[in-house]
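With one protein chain held back, the other chains of the complex are shown just where they sit.
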Amino acid sequence: MLRRSIEGLGQRTIEGVWRIGFAARFFGAMLLHSGTAFRRFGLTIREMYFSGVLSLIIILVSGLFVGMVLGLQGYETLQRYGSESALGTLVALSLVRELGPVLAGLLFASRAGSAITAEIGLMKATEQLSAMEMMAVDPIARVVAPRFWAGVISMPVLAALFSAMGIFGGYLVGVHLIGVDEGSFWSQMQGAVDFEQDILNGVIKSVVFGIAITTIALFEGYDAPPTAEGVSGATTRTVVTSSLAVLALDFVLTAFMFRGIN
Amino acid sequence: MNRTVLDLWVGLFVIAGIGSLLFLALKVGSMNTVKAGNSYEVVARFDNIGGLKPRAPVKSAGVVVGRVADIRFDNETYEAAVTLRIDKRYAFPKDTSAAIMTSGLLGEQYIGLEAGGDEQKLKDKDRITLTQSAVVLENLIGQFIYGKAQEGAPQ
Partner (left out) sequence: MQHDTLVEIRDVVFGYGARPVLKGINLTARRGQVVAIMGSSGCGKTTLLRLIGGQARPGQGSVRVAGESVGELDRAGLYRLRRKMGMLFQFGALFTDIPVFDNVAFQLREHTDLPEDAIRDLVLMKLHAVGLRGAADLMPSELSGGMARRVALARAIALDPMLVMYDEPFAGLDPISLGVTGNLIRRLTDTLGLTSLVVTHDVQESLKIVDYVYFVSEGVIVAEGTADEIRASDLPYVHQFVHGEADGPMPFHYPAPTYAEDLRLGVQRA
């Protein structure tokens, strides 16, 4: 019994290491064969439509509501200390540094990441990828790499839109609903938010999340067993793994970026 | 989906992204960081800096002219050595004084520069000699109570 469970652990470890190795090779091949994605940028644009433009609605609406909630809750807390005028700072900093990239990343993982996995998995299950290979077209270059770059480009755009929308939502609630002074809302915000330290770091975060999410989604799809259960399992794993990756990476990046500030 | 429609949507998408980045850059944040190339550094020593933090603004007559680049403790004089990075556009006389101020009663702390009357201007790596430490609220209250006690004491 004990021996069995140790064997099971060993087998799972070996499989895990093998999978990591395979994923690393996959990532390398994807970067190596990215030429097509840029030479024929139309392919990448097409994928940007599917992963970026089609995620717009959910990103904009969520951003607006998150910003509005931040406005309400932030005001509630700040007014206890008589510093309502810092509401703009609170809304902007939390969105630009953390919530924008992270929430946009989580939404992107469940909206676009799952779709990518399901699509690639189905293409594999219906032998479309094999057919492409037999037609002397490399699926990594033709199918995978354009989706990767589309995700990497779309993610910071979505995160920036999320933050902007959220700040607008906080402004609506804070200034128009509650009545915080408009001038101090914006000026305090401007005084506290730094372009390089806060906004650029947020953009870097979102690019890293984009790389992580699309790589996981593409790999899960490419690696999925060619059956219905295989594809659905891979889709679930994409959402779970990439969401966890976003949160863990966020911690690591935050620790590096904002160390020594304040 | 028609190719041109697709291109149009993606184009709009990217423009919206750039637009919101511009909004973030111009309306939400500011290019606060003074670049090393366009600035000069001077050091001011204080007995007590209170709650001053790196990146706190350096203001003169209420206008931000630079940032606090670095705060260090000098183990020989037992003072805080604060490095100020000031924009090259603003030149100050050699006898300018620096004081640690607080915006509002509980607001953030910043360094206020009060220009002197010297002909010579401050240069890179110069020292500001005239400084005024942070007002520490507890000390102030302590002094006040002590003073009251003195007043009330029987002569």
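For clarity, chains are labelled A and B in written order, and residue numbers in each chain start from 1.
Note that contacts are C-beta pairs under 8 Å (C-beta built on N, C-alpha and C of every residue); 3 or more make two chains touch, one makes a residue touch a chain.
All values derive from a computational prediction rather than experimental measurement.
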item: Visible chains that the absent chain touches, using the contact criterion stated earlier; value: A
item: Contacting the left-out chain in the complete assembly, out of A:11, A:77, A:126 or A:227; value: A:126
item: Interface residues of chain A (partner: the chain not displayed); value: 122-123, 126-128, 130-138, 142
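By our rule, only the chains that are shown with their structure count from here on.
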item: Between chain A and chain B, centroid-to-centroid distance (C-alpha), Å; value: 35
item: In the complex, chain A residues that touch chain B; value: 42, 45-46, 48-49, 52-53, 56, 81, 83, 92, 96, 153-154, 156-158, 160-161, 163-165, 167, 186, 189-191, 193-199, 203, 260-262
item: Residue numbers on chain B that touch chain A, as the complex places them; value: 1, 3, 6-7, 9-10, 12-14, 16-18, 20-21, 23-25, 27-33, 53-55, 57, 106
